[in-house]
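Left out: one protein chain. Kept in place: all the others.
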Amino acid sequence: MAEITIKDIIKEENLVYKKSKVLTNNTMSYCPGCGHGTAHRLIAEVIEEMDIQSETVGVCPVGCSVLMYNFLDLDMQQAAHGRAPALATAIKRLMPEKFVFTYQGDGDLAAIGTAETIHACNRGENITIIFVNNGIYGMTGGQMAPTTLKGMPASTCPYGRDIEMMGNPLKMTELVSHLAGTYYVTRQSVHSPANVRKAKKAIRQAFENQKLKRGVSFVEIVSNCNSGWKLPPVKANEWMVENMFPFYPLGDIKVDGQLVTK
Amino acid sequence: MEKELRLMKGNEAVAEAAIRSGADAYFGYPITPQSEVIEYLMAQEPHKRTGMVVLQAESEVAAINMIYGAAACGKMAMTSSSSPGISLKQEGISYIAGAELPCLIMNCVRGGPGLGTIQPAQSDYFQSTKGGGHGDYRLVVLAPASVQEMYDFVEIGFDLAFKYRNPVMILADGIIGQMMEKVEIGPQKVRRTMEEVIKQCPWGTTGKPTTRERNIITSLDLVASRQEAFNLKLVKKYDEIKEKEVKYELINCDDAEYIIVAYGSSARLSMKAMDLLRAKGIKTGIVRPITLFPFPSKVLFDLADRVKGFLTVEMSTGQMVEDVRLAVQFKKPVEHYGRVGGVIPSPEEIVNALEQKIIGG
Partner (left out) sequence: MTEEIIIAGFGGQGVLSMGKILAYSGLMQGQEVSWMPSYGPEMRGGTSNVTVIISDERISSPILTKYDTAIILNQQSLDKFECMVKPGGTLLYDPNGITRHPERKDISIYKVAATQKATEMGAVKVFNMMVLGSYLKIKPIVKMENVIKGLKKSIPARNHHLIPMNEQAIEIGMKEVQQV
């Protein structure tokens, strides 16, 4: 048998998976196993498939994804901590024909940026908000987030989140679904191939919706933080399924401007 | 009693000192390089140790306004953050100064502007010493150069804050916050009782008894002439602070021909440079301002008569140098040397700068 060369392998018919051209060639700086990388890829693929690379402006938050502009080949702005929806509001209002999205962690979106989030959602800005909820502050070394579960340890609640003292975990996604300005609100995850496919569909929907001009499309991605949770990647995903999903159940919450009744 | 010595990070020392000085509350929001303050407090559970309230706020804006609320009740409250977070607090700090409330704020400075870097810097000197927020006000600014001073300045800072009913800032940086040194820990002070709080702060909004008029905490006065009178009252207060509270350290200044002016971690770097310069036969001394407001102008003015020149060393593009120039009043040359953006000047660079800019210049 003749030897197989690399040329024989690199053929269109053998291609099963390819890096989106909306992703740059930079190595992602996320910890191995972190959900941020997958979420970035899905956004890139959706933008590529919709062929809107030149029509899209993204806003990076402050958090582990602060360097998102290194990984997506898009025009992007980097916002102050929590303020991404305010930037996105202005971008969209001044260039209504563009696709505008923010990408925010739970500290960014649901703590310091609560006002901007609520008001952009309430005004019904025609933007897409991707909300990565890993229940902790990854970037700064694992402090408690507004979404940290009851009893879950973090560096600012080393004995576990005490509800009496620190209040309840905040279900921001349910909250914004009750605002008239949101059109599509959904909660997804990216920890298994099936969930990745669903999450991608949701992100696609969230970007398509911008054409309708009916308000905010809000996609929460429940994700992991191996480093902050101090768990190896596989364990982290198991922990997420067992603990995060019961409190943050996956699925659509609002579709076409209507709350989904379960 | 044997003194208790511990090896601690500057940020941890601030937190322990807050508990030990009998503080009533800490409110903060995580940010590098000072998140250890709230992490240490949460691990120590001061609500069990002394009844002190510690809360992770949803933002720096919320944290500083929690401080306003606590301080307006006469409580001893402190917060800490790093540069971007301190910028967010400026509105609240202005209101606190405008309402003449005591509180303590620690800024563990990192390089800016904007999100900048998380590495150490001293680029918030202007913001700290010239007001920072809107309106005509000043903070008392203490610049620790060691972990021991991080510890000590908490109690000193609270004392000054209550003495003058004015916000006090501890202006540290990533080096002082992150490094560990030996700290002598003081005894636990008992937190004031409510009666003591009312006695010390009769102006506090602690509930109106029948025996006094109601207490209102506000920074608003729509009558211009009254607002002007208030501004002038503040000026009088700041003048008194300038007269009584200036603190600095003189290192080898007696025979010095050249003076390095440096505060905080820059003073530490400069001490090494001074040793190198003296080894070369260049008689160098250091003036280390400990209070940045009030600034030790007089000692610099006097030194200018007998030294040949001044070099300020700051991790900024040149901020304190303006105050040194004002103090020296063109009697002798004053130059600046600094590295910025989180880069730390090496002692050798400081030596070169003094040789080239002052001796050669």
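Order as written gives the chain letters A and B; numbering starts at 1 within each chain.
FYI, a residue touches a chain if its C-beta (ideal position, glycine included) is under 8 Å from a C-beta of that chain, and two chains touch if they have at least 3 such contacts.
Since the structure is predicted, the reported quantities are computational estimates derived from the model, not experimental observations.
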Contact residue for the chain not shown (choose from A:M139, A:V176, A:V196 or A:V222): A:M139
Contact partner of the left-out chain, one of B:G85, B:P144, B:G285 or B:P347: B:P347
Given B:M180, B:I216 or B:V235, the one touching the chain that is not displayed: B:M180
Sole contact to the chain not displayed, among B:T32, B:S128 or B:T284: B:T32
Option from B:E228, B:D255, B:D275 or B:D302 whose C-beta touches the chain left out: B:D275
Touching residues (missing chain, whole complex) on subunit B: 5-7, 32-33, 118, 174-175, 178-182, 265, 268-269, 271-272, 274-275, 344, 346-348
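The rule we apply is simple: only the chains that are shown with their structure count from here on.
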Of subunit B, residues touching subunit A in the complex: 29-32, 35, 38-39, 42-43, 45, 47, 55-56, 58-61, 84, 114-115
Subunit B-facing residues of subunit A, complex: 62, 66, 78, 80-82, 107, 111-112, 114, 137, 140-141, 143-144, 146, 155-159, 165-166
